[in-house]
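On to chain A.
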Amino acid sequence: MLGGLLWLAVGCGPAAEPTVADGAPAALDAGWISQVVTAPASFTALVDRTGREGWVLLHQGRLTQAARAFPDGPGRARIALEQAWLSQDLAWLAAEAWPRLADAWVARDPAIAQGPLPALAAASLLATGAPVDLSALPADDQAWLAAIPAATAGQAPPADLRGPDVDGCVAAAIAMLGGSADDLPPACAADAPLRLDTAGSFYDPLRFAARAAAAGRQAQRGSGSDGDSDPLALLLFGPWWAPADLDAARQDPAGLGAAPAMDGPTLRALALPEAGAEDLPQAARERVRALDRALDDWERAQAQAADPDGAALLTDLALVPQARGRVLLSWARQALAQDRPHQATAYLMLAHDVEQARELGPRNPPSLFALAALAALRTGRTREALDHLDPLLAEHPEVRALAETIGDLAVLEGMDRQGDSKEN
Partner candidate 1 sequence: MAEPWIRLEGLRVVAGDGADARVLVDGAGLALAPGEVLALVGASGSGKTQTVRACLGLVQARPGVVAGALEVHDGARTWRPYQGEPAVRRAAWRALRGRVLGWLPQEARASLDPLRRIGAQVREVLELRRRDGLPLAADRRDAADWLAVAGLPEPGRVAGLYPHELSGGMAQRACLALALARGSRFLLADEPTTGLDPTVQRALLDQLGALRGEGCGLLLVTHDLGVVARLADAILVMDGGAVVERLAGGSLHQATSAPARALVQATLRQGEARP
Partner candidate 2 sequence: MHPRPLPSPALLLLPLLGLPALGLGMAWADELRYAEDQAPAIVNPLFATTMSEARVHELIFEGLYTDDKDLATRPDLAESAQLSEDRREMTILLRSDATWHDGRPVTADDVVFTIRAMKDAATASTEQGRVDWIESATAVDPTSVRLRFVRPEARPEDKLFFKILPAHAFEGATVKRTDPFRSRPIGSGPFRLESFNEDGSIRMGRYEEHRDRAGLGTVTMREVSDKNYQAKLLMYESLEALVRVLPRDLAVLQANRKVELYPYQTNSWWYLGFNLERKPFDDARVRGAISRMIDVEALLAPIGTGDTLTGPFVRSSPFYNHKVAPYVADEAAAAALLQEAGYTRSGDSWTKGGKPLTLRVSAHKSLESAQEVVINLQSQLQGQGIPVTVDFLDEAAWRSAIWRQQDYDLILSQWSFDRNEDVREQFHSQGSRNFTGYQSAEADRLLDLARDSLDPQEKKQALRDLHARVHDDMPMVFLWTLDSYSAMAVDVRNVVIHPFYFFTWATDWSMQ
């Protein structure tokens, strides 16, 4: 009996797990979390100075509301960065969904090739900088499509840009891409389909790329105007762990507005296992587990070393889980860029806070859902991509347009299939 109890006590205790290299926590110590935890006053001062409500909303992942809440200044620039990243992720998603829809539909019904769909699909790809062969398209379409890469390269679009199937919204989006406008006209901002003279309802395929470009510029301007401000404003709740990571990102030719990939010095110091070139989710999970081991120990140490206010911030704001989520998000982005969508799915699953599965939150930033939808599309789970987009709709109603497009794709892909249903 006693033996059994002892066995139970031992069996249920925390098992000893190998920890990462000894030098690793030191690298983590250089990060903004340590700064907040050891000197909470600097955090409070920054937040109060730049707009507390905006930071709260940013922490909650509610970017649209945060953008409205922040006054001009570092907060506004910061939120523009976040919006640029999210829009970039959604633009990639659009560039995945549109061509797939066009291909699938044309394969089923060649007549659709005569309509606007192929051109719209090409536009979505061009907006992300992907090379597209336009030669098969009607000449009219080729003309306005050519304006997209030109705009992203900095050339102003022709004033009379108008294709037979394209109304003002697409033109406005191209203008926005090229930097000659910062927002779409009000008529285009809603989730209304394009006014096309053929049957079917299609949406603006350029919207997210245009918004990404505009927000990126806005962020650049913002950080320029307040250039020597507290670096914490850029790091707080953000994708970079430490100032060194931020500096590394600044070296990136695409600038801060490009979707951040987290391969800065801090993570390199952790010497985590690589996920490998093959798209094996198991390797991704091993990598996350190694990260968790490092972070779990480090978080405990932080909580002990912290000032009481700092410790409260650490747990109340879930700083470490949130930062971990940001790391996984950037890994997922990387995996998607390198065509390892199953690994990306694994990273995103592990980042997802299932307690509030269908809500934005500190651990569920909007990009998580956008990237999950992209990974789902890439792995053939078109229907599931819609599930991932659903939580974004309340905060970002314009995503409805993308959801409708992906919905059409899902319907098309399932058209020959036969549904199965069961109880429970």
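Selection rule, in plain terms: all candidates are chains of the complex that A comes from, given by their letters.
Quick note on the criterion: a residue touches a chain if its C-beta (ideal position, glycine included) is under 8 Å from a C-beta of that chain, and two chains touch if they have at least 3 such contacts; residues count from 1.
Source: prediction; values computed, not measured.
Asker: Chain A is shown by itself; which of 1 or 2 touches it in the complex?
Answerer: Result for chain A: touching candidate is 2.
Asker: Please name which positions on chain A make contact with candidate 2 in the complex.
Answerer: Contact set of chain A toward candidate 2: 12, 17, 105, 108-109, 200-201, 280-282, 285, 289, 292, 296, 342, 349-350, 352-358, 379-384, 386-387, 389-390, 403-404, 407-412, 414-424.
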